[in-house]
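Notes to accompany the following structure.
Apart from one protein chain that is not included, each protein chain of the complex appears where it belongs.
Each chain carries a letter (A and B) given by its place in the written order, and its residues are counted from 1.
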Amino acid sequence: MTAQEATFNRQTIEALQPIHSPPTTFWSKYMWSLDHKVIAKQYLWAGLLFLLVGGTLAMMIRWQWAFPGKPVPILGPTFLRSSGGVIGPALYMQLFTMHGLIMIFFAITPILIGAFGNFCIPLLIGARDMAFPWLNALSFWVFAFSQLLVIGSFFGDLGAAGAGWTTYPPLSTNIGTPGNGQTLMVAAVFFTGIASIMGGINYVTTVIRLRAPGMTYMRMPLMVWGQFLTAILNVLFVPVLGSAALLLLMDRVFGTQFFIAGAAAVKGGGDPILFQHLFWIFGHPEVYILILPAWGIVADLLAFFSRKPANWYKGTVHAMSAVTILSAVVYGHHMFQTGMNPLLGEGFTTLTLIISVPAEVLFLNWLRTIYKGSIRLTVPMLFALSMTFVFGLGGLTGLYLGANAPDIYLHDTMFVVGHFHFTMAAASFLASLAGIYFWYPKMFGRNMNQTLGKIHFWFSSIGITLVFGGQLLVGYAGQNRRLWNPFAYEVFKPLQPLNRWTSYCAFVLFAGQLLFVWNFIYSMSRGKKAEANPWAVGTLEWSIPSPPPVHNFDAIPVVVRGPHELSNPELERKLGRDWVGQAEVVASEEPGAVRTAARGAT
Amino acid sequence: MRSLTCLAMSVLPNPFEPVKLLRDASESGWKIDEMLETTTIFVSILFLMTVVWMMWSVLLHGPKHKAVFDHGADFKSWRWTALAALLIFVVVDGDLLAHSTAFMFGTFFDFKGAEAKPGAVRIEINAHQWAWTARYAGPDGKFNTEDDIVVLNDIVVPQGAPVIFQVTSTDVIHGFNVPEMRMKVDAVPGTVTRMWFQPKDTGVFEIICAQHCGANHYKMRGTVTVLPRAEFDRWAQVTAVNATRAFDPKDMEAHWGWDWAEHARVE
Partner (left out) sequence: MAAARGVIPYRPAAARGEDTAWLGMAIFLGSWAMMFASLFFAYGVLRLRQPGWPPAGTPPLPQVLPAVNTALLALNSLALQRALVAARRGEKSHVVAGLVQASLLGGAFVVLQVVLWTSLFKSGLALEDGSLAAVVYGLTGFHALHVLVGLVGLGLLLPAVLRGTLNAARNNRLRLWVMYWHFVAVVWLAMYLLIFVV
């Protein structure tokens, strides 16, 4: 390609992303901002707030199991005055319902995908903003509206939603859970789905269209791959949840019978299992939606802080893509107990076990990345390592549940709860924290206190392992889930001490998070001012100031190498440092030679 | 310090002690337990290897170690990753798949074999919020007739013979679950699901609802009492006589039974 063509391309890209004058009014700066970095922060605050709410609900659940029937301290006198501070069975089912729904849709999703996706994607691919900034702002406010519906649902006339986060009918219809609490919650899920789809459209289009020149797909940081694949899943499968929610809303509000069967059915009635199909066709991709960005973050961080390239980058990309593709065809393992045709069950078992192969590949790549590296135990690295640990454990426990036969014993036990908490709550949560500690300097222009961060790391990692490990153990011993008082059963009475110990660990885990809250808020105004590249890595966001200007890049960068070109001996000699920027042309380096310089570099 | 710890450990209850699989009182439950235990061994080995690998790397390849500039992108390098993943799949997943398939097709769905065995007992379960009603066909072998035995929550079954259940629900989805027989199946309104097990030991075992079904889900408890064959036959005889005596042809709600053969779908 000639120099003329290169200039022409640069000009057209710049024309595609013109630099606007920065917003000036309070409204355009903070409320209806079109800047992806501001929208990211909006999502982050909204998500962190609901993370606190969801965590509090979890503490109440753990209290009930540690001290069944005893009044809850602090929260009891405030919120549970009518029952003397005690959690009754009806309230208990609302607690676990809202805990699940809030954590999945209103905490982890906005943090991992809303905040990190929005903040990182344009910066890491060398763009000035998302493809559709207006749609981006709209998606946040639709999400905020859905959060309002959640809050409203707590004050439902007959109590809050109580049918479990899985919302199975007929329990979730007017037969099982009448009242507008449940209805509002289903509506909230519907609207947050719309926000997710809008976001997904934006992310996919942005990654496809707005990558800087030279930023091939195989040079994107794995973080972007994680967000890209998640966005594809969001776009394809959240609508399925939307249809399930829509049909359920119709049953609740208009009296239709999509999911009503049994005594209440009229003229043939509907099919409750239909809901499960629709829900899990969404639901299984959803768990991959929640883990793919986490995989991306950890893959990058492990490379950065081992000071060497991510092992077999292409393999990781292919593995993540394979998981994405397979995610839709394994959903039946959530429905093994519904009286499924044996061949169907066999099919789902086989596919579910197959999906473990790409997951193993990318996990092994992580292990090989840190091996023979030069590991720096920074706070983000500590969290990335603990995520690797918990995901390893969580993923392995999935094997038991993916096969039809062992699932007969383990279905609906705490083993399932332990499994998904390890993979979703622990892994995604730890990866989110890793991401927050990593990108905080870039987002807010200040450094968080690293000592507090390390203490927070120990609290979180040990706490998480003990709490969710405790769940796995009692589940293996057969304890069922969603029981207000598991010890009403003779066979579970011996498990009470273990449950109590697990609850103590949970309380400590929660307390440790308060350290993080303090650190996060305090550092925003009092943290040490951050430099442009505090972690000494080469992805594009670290080549601009912390925090970046509204337009991100003064000139759209031209990318010449991959994201993890660390410890290249030749470049180390030339530059005197072990990292080199993705758009950094090294003096007297032949641009064409860049591609062949490092063994196997793309 | 050590002596204090020992003292404490000998006095305090060990919270991990009850962490083992529930007792198994069924003929075929051992197959499931074998799968669980084998997988646990494999999983523990793999996880231990992972932890050792990670600790090795963190401790020995720290900041003082010089990082090796290797992308791992050439075949000679990544073949080991692919091979390892494949090996784990074949050994661990393969073992699980083989045993699960054998159990599902050989045992779980062997309704034909179960129904054919002499002395097999057929029970229809109607779950509702928040109790289990169970119906036996009685001496005439037909359901929904006047000699049907209908019990609430506490079913009685014979030792050493298959007990086959057809399960449905009146209102919401419940989970008919007898963990000490290693068997459960959802109770879905509008459908009839099936399961069977053969009790090996006598005793009283709990039915625990395994699908959230409302505020009193935690209380939806039943029992399965396994009696020696002779005692069970006596019980069935006496209860059937009482049932016939108490039969009220006008009580339509009590006639919730269904024709067994319609849903037997014997393979």
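In this section, contacts are C-beta pairs under 8 Å (C-beta built on N, C-alpha and C of every residue); 3 or more make two chains touch, one makes a residue touch a chain.
Keep in mind that this is a model prediction, so the values were computed, not measured.
Asker: Please work out which displayed chains the absent chain touches and list them by label.
Answerer: Per the touch rule above, the missing chain touches A.
Asker: Going by the contact rule already stated, which one of A:Leu34, A:Ile61, A:Ala137 or A:Ile201 would touch the omitted chain in the full complex?
Answerer: A:Ile201
Asker: Considering the whole complex, which of A:Ser28, A:Ser83 or A:Gln257 touches the chain not shown?
Answerer: Counting the whole complex, the residue in contact with the absent chain is A:Gln257.
Asker: With the missing chain put back, one of A:Leu49, A:Ala144 or A:Leu246 would touch it. Which one?
Answerer: Once the missing chain is taken into account, the touching residue is A:Leu246.
Asker: Tell me which residue among A:Ile281, A:Ala310, A:Leu326 or A:Ala530 touches the hidden chain in the full complex.
Answerer: Among A:Ile281, A:Ala310, A:Leu326 or A:Ala530, only A:Ile281 touches the chain that is not shown.
Asker: Among A:Leu16, A:Met31 or A:Leu343, which residue is in touch with the absent chain?
Answerer: A:Leu16
Asker: Residues on chain A that touch the omitted chain in the whole complex?
Answerer: Interface residues of chain A facing the absent chain: 1-3, 5-10, 12-13, 15-16, 131-132, 135, 197, 200-202, 204-205, 208-210, 213-214, 216, 235-240, 242-244, 246-247, 250-251, 254-258, 265-271, 273-274, 277-278, 281, 558, 560, 585, 590-595.
Note that in this section only the chains that are shown with their structure count from here on.
Asker: List the centre-to-centre spacing of chain A and chain B in whole Å, with centres computed as mean CA coordinates.
Answerer: Those two chain centres are 32 Å apart.
Asker: Quick check: in the complex, which residue numbers of chain B touch chain A?
Answerer: 13, 15-22, 31-32, 35-36, 39, 43, 46-47, 50-51, 53-54, 56-58, 61-74, 77-78, 81-82, 84-86, 88-89, 92-93, 96-97, 99-101, 103-105, 108-109, 168-173, 175, 177, 179-180, 182-186, 188-191, 193-194, 206, 208-219, 221
Asker: Per the contact definition, I'd like the list of chain A residues that touch chain B in the complex.
Answerer: For chain A paired with chain B, touching residues are 89-90, 93, 162-164, 166, 168-171, 175-177, 261-265, 269-273, 306-315, 337-339, 342, 345-346, 349-350, 353-354, 356-357, 360-361, 364-365, 367-377, 385, 388-389, 392-393, 396-397, 399-400, 402-406, 408-412, 473-474, 476-478, 480, 482-486, 488-491, 494-495, 497-498, 500-501, 566-569, 578, 598-602.
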